[in-house]
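Sharing a structure below in structure tokens format, with a few things to ask.
Note that one protein chain of the assembly has been removed; the remaining protein chains are unaltered in position.
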Amino acid sequence: MASRPEFFWLFLVLLPIVIIMIRRYLTGRKNLADVAGLWRPSKFYDLYTVKNFFSSLGILAFFVFAILSLAGFPGREIPVSYEPAGTDIIFVVDVSESMKAADIAPSRLTAASRVIKSVCENTPDGRFGIVVFKGGGIKMIPSTEDVESIYNFLSFLSTDLLTSPGSNIHSGVETALRSFPKAEEREKYIILLTDGELHEGDMTKIAEQAFKADVSIYCVGTGTAEGARIPLADGGYLADSAGEIIVTRLQEEGLRLLAEASGGKYYSSSDSTLLPELIGIAAGTVEADDSRYRIVVKERYRFFLVIALLGLFVSRAVKVIKWKKKF
Amino acid sequence: MDSLQLLSRIRNIPLVSARLVEGFLSGNYRSVFKGPGLEFDEVREYSTGDDVRSIDWNVTSRMGSPYVKTFREEREMALLLMIDVSASLQTGSGTYRKADTAAIISALLAHSAVHNNDRVGAVFFSDRIEKWVPPMKGRNHLMRLVQDMASIEPKGRGSDLSCAIACVEQSMKRRGICILVSDFRIPPAYRQMSMLARKHDLIAVKITDPADRKVPETGLMEVQDPESGMIIKSFGFSPGYRKDYEDFWLADHIFWQRECRRRGIDSMVIDTEDDPARALLSFFRRRKGK
Partner (left out) sequence: MLIFENPGYLLLLTLLIPSIYFSHFFRGRGGLVPVSIGLWKSSTFKPKNYFLRFILFLSSASFWAGIICIIFAIAGPSFVEKEKIYLSRGIDIVFVLDESPSMAALDFPPTNRFDASKEVIRKFVKAREHDPVGLVTFAAEAALRIPPTLDTEGFLDELETLKLMELGNGTAVGLGIAIAALHMQDSTAEEKVIILITDGENNAGEIVPESAADIAAGMGIRIYTIGIGTRGEVPIEYEDPETGKIITGRYDSDFDEELLMEIAETTNGKYYFAPSTNALEGIMDVIDSLESSEKRVKIKTTSRSGYRQLTILAMILIFADFFIKKVIFREVF
């Protein structure tokens, strides 16, 4: 219900606060008696108890309602006009060695290339760009309507494009996020094609970054869970330093997390729904090009903050106003 | 302790006082308090054996034969209680506030005086004269006085001793006993006090509170002076603060004692923790021994 429920953890802070308040009340009453004397009618000390109680209550109310306001509750829905002028898709292609594996015939990379091609072919008026990554992400084709250049590029897409070793999805997505042209209102997608191996960098962070930039990441896992060996040019297979042949497997969890956190979806390259859905997503927005509204939900926090402030003022007022001309 | 409680406590004093008076004071009251001495009575004709120094030469020359003045010892004395009722006495860290102790000690003294058939009066003062009770005799008067001690509600908050002294000087023409009961949280008025001490037998009774000598260890609190309304932060948890505070009052007390001694004012210190009757007894004993 709350938009940032993680702030509810702050309620744990209330526990030490209450403990401190109770301890202070107990010692306070004793201290007061030491100084103000026992000759005073007990009413004086009752006043202290009552005032202390309400004052503490005010402070507690402040913390409780401030935490509630931090958690934030959905309030008014405000329609904001939104007219996307088209679709921007940046393909982020893994060109690490493991993409050579042939668990998807003829190879993972070819399968990725096919996905790109069919999405491009079936999205008229779309705009596309390509980023490839290995150790780092490199922009190969900037966002353009010229699909010819995309096809052109796909024809020489290979794992030899980059020399830096590794498979840094983070850097690839980051480069893609920077590649979207500014000053335009378009539906923005990243289609990430990778086997998900060896991901470096923090997925949730980059997903959050994409979410903030209004970019949905759709991940296509190329490969199988069974995995495959990585063929080399000489007919052998890639081996590690110990001489054992490496088997690379599709690792979905990170990709699924990345996709869902950014508002996209994860597909395996073997999903039959993969292409129709991707094309639908890419083209769907273009078909309905009439002006539309996007609902922006305003968070309700003011109410809570006002009560929190009131709590503070009550706590002060209870302390400052002299009761019965005594305390 | 509210005034009702206090009153009941003071009402019980006759018992205590009776014991005091019978056991100690009855024969000693006179010796404790210096009376004015001899009082002029009459002139009569000289007879042999009379002291030649007592011859009244004025009358002798007028009458042609020697006349002498006769004196009698004054039997009646006026005891005047000067009772501080300023707001600073409405404090105290123990079971009694300073005002309670002041009232009890005043009541004890009043009882003793009445028991000795002396006149007793009182002036209650804060920063003004709150009440003036002329010295009179009798148990009824005593009861009224005691009632006043317990129930007086001062209008002023501060304490101005010099105005009280001025009032006493005006209304007490003849020599009497003045007992000043106060916490001496007053502007210094030692000059006026020594003037008063020349005319009357002045005894200063200072009421103290244990918290002034040993500050209780407490947390932070805001403390307000009931007289001036000054507010300070009390860092009762800090040893430095406690020492400063204790030193402040110690210095003040030492100054007070020195001034009293220097000006020949007999002084007595009584703490709110002390038993007033016992304290009074030991004071009398000490005074008698002088």
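Brief remarks on what is shown
Going by the order they are written in, the chains are A and B; count residues from 1 in each one.
We adopt the following convention: a contact is a pair of C-beta atoms (placed from the backbone, for glycine too) under 8 Å apart; a residue touches a chain by one contact, two chains touch by 3 or more.
Owing to the predicted nature of the structure, the values given are computational and were not obtained by experimental measurement.
Considering the whole complex, the residue from A:P5, A:P165 or A:P181 that touches the absent chain is A:P181. Which of B:T101, B:S234 or B:S267 touches the hidden chain is settled by the complete complex: it is B:S234.
Interface residues of subunit B with the unshown chain, by the touch rule above, are 86, 88, 90-91, 127, 158-160, 183-188, 211, 218-235, 237-238, 240-241, 244-245, 248-249, 252.
Within the entire complex, the positions of subunit A that touch the omitted partner chain are 4, 10, 13, 17, 20-21, 24, 27-28, 31-32, 35-36, 48, 51-52, 55, 59, 62-63, 66-67, 69-70, 72, 83, 85, 125, 129, 139, 141-149, 152, 179, 181-185, 299, 301-302, 305-306, 308-309, 312-313, 316, 319-323, 327.
As a convention for this text, only the chains that are shown with their structure count from here on.
The geometric centre of subunit A is 84 Å away from that of subunit B, both derived from CA atoms. Residue ranges of subunit A in contact with subunit B, taken from their complex: 24, 27-28, 31-32, 34-39, 41. Note for the complex: subunit B touches subunit A at residues 1-2, 91-97, 100, 211, 216, 218-219, 221, 223, 234, 236.
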